[in-house]
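All protein chains but one are shown in place.
Should a chain be cited, it is by its letter among A and B, assigned in written order, with residues numbered from 1 in that chain.
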Amino acid sequence: MPTVTIDNQEFEFEGNPILLQFCLDHDIELPHFCYHPAMSAPANCRQCLVEIGTPEIDRGTGEPRLDEDGNPVIRFFPKMMTGCSEDISDGMVVKTHRSSELVREAQKDNLEFLLINHPLDCPICDQAGNCPLQIQAYKYGPEGSRFEFRKVSKPKHIELGPRVVLDAERCINCTRCTRFTTEISESHQLTIIERSVWNYPMTPPGVDFDEPYSMNVIDICPVGALTSKDFRFKARVWEMSSTPSITIGNAKGSNCFYWVKDNLVQKVTPRTNMEVNEYWLPDEDRLDYDVFNENRPEGPTIAGQSASWDDAKTAAADLLKNVDANGIVFLGSAFACVEDNYLLGELASALGAAAPSYIQHIEPGAGDGWLITDDKTPNASGCERLGIRPLDATLLRSRIQGGDVKLLYVLQDDPVAAGICEAADLAGVSVILHHTNTTNETLVAANVALPAATVVETVGTFVNQDGHAQRVWPSKAIRGVNRTLSMEIGKSRADKHGTPFDRWFDEDHLVDCQPGWVVIPEIADLLDIELRFKGPRDIMLKVSSENEAFGGATYDAMAEPGVRLVDVGAEV
Amino acid sequence: MTDFIKDPVILMPERHPEPVFSTEELVFTAEETRQIATWVSQYPTADGAIMKVLWMAQEKFGFLPPEVIRLSAGALGMPYARAFGVATFYTQYFKSKKGRYVLDVCTCFSCQICGGYDMLHYLEEKLGAHAGETTDDGLFTIQEVECLGACGSAPMLQITNGPYVMNLTEEKIDALIDALKRDQLPFFSSVTLPQDEDDLGGNRRTDVRDTLTYSAPPVAKTLG
Partner (left out) sequence: MEEKNGATSKAGDWRSYERVLLPPVRDLHRLEVYEQNGGYEALREVLTSDKWDPTSVTNEVRNSGLRGRGGAGFLTGLKWTFMPPVDPNIPRFLCGNGDESEPGTFKDRQLMEFNPHLIFEGMLIASYAMSITTSYLYVRGEFADWISLMEVELAKAYEKGYVGKNVLGTDFSTDLVIHKGAGAYICGEESSLMISLEGERPYPRAKPPFPAQRGLWNYPTTINNVETLACVPLIINRGGEWFADLGSHRHPGPVLYGISGHVNRPGVYEYPTGMLITDLIYDVAKGMRGSKKLKAVVPGGSSTPILRADQIDGVTMDAETLRDAGSMMGTAGMLIMDEDTDIVSWLRRVTRFYHHESCGQCTPCREGTGWIENIVTRIDEGAGNLRDLDLLIDLCFQMEGRTVCALADAAAWPVRFTIERFRDEFEARCRPSLVPSGGVLTPALGP
């Protein structure tokens, strides 16, 4: 197998790897700004300069020339080369800053140049603390500056579009943003304008940067030049915890981080998963986090009156006890995780009721064939794989209106808002509702309302429309004690910055809600139905071993990248 | 450009400027469209023709406000943003309205040490406008430009991306301004090669009205 020597260490490689990417893949930090694995490499930031040599080939024999000790003679390029624009070749010898004084000097010199016209406004910059320029200047940059002139002043706080704000002074012209709009999203809304030190990225006049993926440029911007209008000045990066999770506004299940401060989700950023969303996240997936922060229920209610969890569960069990199984309709939820839906199905079956169905939330034409889908739920495929079928809304409506339905058990959905029936239609129906928000229009008709934990508060599994099963971790705490959640939260929210500012044990903004996998077994218990699991991890162990549509989808196997499930025919 | 080093401020661009030209004006004629098609055929992709289309548009509209750049990009089916990036890169594309005559005075390198700045300053004083500005009557824009490739004929200037005026003197500038005020553009002038003077006894081109010779440049009074 061909080999490359980097800082006196030999590596084997296959194919034609790019040197910079190869280093990053092997935990060799090589500072860089403009390179992005998904886009072309213009080699313009000049930060990843390294010394590169290749074996000298004897023209006569075509073989590498050897020195006295029998080692190949290495000829180094006269200039340093950028790692991002060089393919690795067999026998190549590379010296990075770890072994070359020349490279260290070059990195320092380049950072000095980058900083002369960069406003050192880190104290008010959103990027500070998570800024490649800041980090690399700290690690590889010069100690002081020799620049004694006025910095170039460029336009600031330009609203490029409805969601992205540009501070041109901070820009280092890496062109990641313009390459994103030309190569990835192909919206062609950005270009670099002017030239020399006058240049910066901009929309052409009369154009707003409003494409549905515009906020990705904020993530890939290696400085604070592009910031989120929504998030600007809301929180410092070290005040927040970030938790790997998925977004729930689309059936793509794009991987993300939820950033939390004071038990409120502050922003959503993409998490790389080459199987799902690669590096990207649509804007709509980033801006729908209000559902986690606002209009959250303040504990369970019975007939609209606050109640304790015990009372509410008892009330629910009582309702279920006193109704003939034929009169019970269970509605699963494409918003809820596989675990909750599974338990609901088990409960229905134990009661002898019909299997649950789920309400579809499909907006035909909304999808773009990429990360935005027609289906606006995260787990329709998970429901289908559990045997939970889409609801026949017309049939249910006529059954409700005909008085056939005595009890409606709704898991994390809103039949009234979905147009299945009017709230008034439910006057004669007992309604048990797991709701996430008080804006739920079915809530007024609920006999028992059980606040449900959202994706940022629970542990659970979601299956995207391509059959990719992914688990989530709790990004923020809920009111009350739950050992499973505490354990998972501890794992997921390990403070990345080593500072005590993370407030997730603070009592503010804690929502009094419970995951379905806590509430449903307890109700079952009251009905003398055996539905006990140690936690969601065990539920998935069971589901994945019993149901081949979930084969392999254990928590350990899913971890952060998720598991691609077997094809079960037509996905939703 | 001149005071950028002292006051390096890049101003906020107009994000949504009022269009200068109406939609009725913003069209290419059938003939222009045919011309564009010819240009497109000269390149493997239509984008290659953008510089030629921008040149034609500038000739037609006088300058390139955003809507004209958009029109040009549209004529080639290329993204407007890309065309805008191209147009702003080059100095000869006028992104704002200029005077009827743009006087590009070279002050670079050879011209600098052969009196380019003397000529620029003379012109600025004569017209009452600084480099980068347009005279109040809208007739002249003065620009200080980089090397125009006529170093042996320094000092020199170019009129609106067109004719070169070589071997400038104050008298020559006076005459030029008078002529331009009467809308008389100078003819193309050929500079006789010194060796042609010796071998051919004059300029080799018989088809040009004005010929000049290479001669010792004036002594520069100022270099900046």
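In this text, contacts are C-beta pairs under 8 Å (C-beta built on N, C-alpha and C of every residue); 3 or more make two chains touch, one makes a residue touch a chain.
All figures in this text were calculated on a predicted structure; none of them were measured in a lab.
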item	value
In the full complex, displayed partners of the excluded chain	A, B
Contact with the hidden chain (one of A:V4, A:L30 or A:V152)	A:V152
Residue among B:I36, B:I69, B:C114 or B:I142 touching the omitted chain	B:C114
From B:D47, B:E133 or B:E170, residue that would touch the chain that is not displayed	B:D47
Residue among A:I192, A:V207 or A:L371 that touches the chain left out of view	A:I192
Absent chain, residues of subunit A that touch it	41-47, 49, 78-80, 82, 85, 106, 109-110, 112-114, 116-117, 143-152, 172-173, 175, 191-192, 194-199
Positions on subunit B contacted by the hidden chain, ascending	1, 5, 8, 42-52, 54-55, 76, 78, 82, 85-86, 89-93, 107-110, 112-114, 146-154, 158, 161-164, 188, 190-191, 193-196, 199-200, 204-207, 214-217, 219, 223-224
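By our rule, only the chains that are shown with their structure count from here on.
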item	value
Distance from the mean Cα position of subunit B to that of subunit A, given in whole angstrom	52
Subunit A-facing residues of subunit B, complex	5-17, 66-67, 69-70, 79-85, 88-89
Touching residues (chain side subunit A, partner subunit B) in the complex	149-155, 158, 168, 178, 181-182, 188-195, 197-198, 200, 202-207
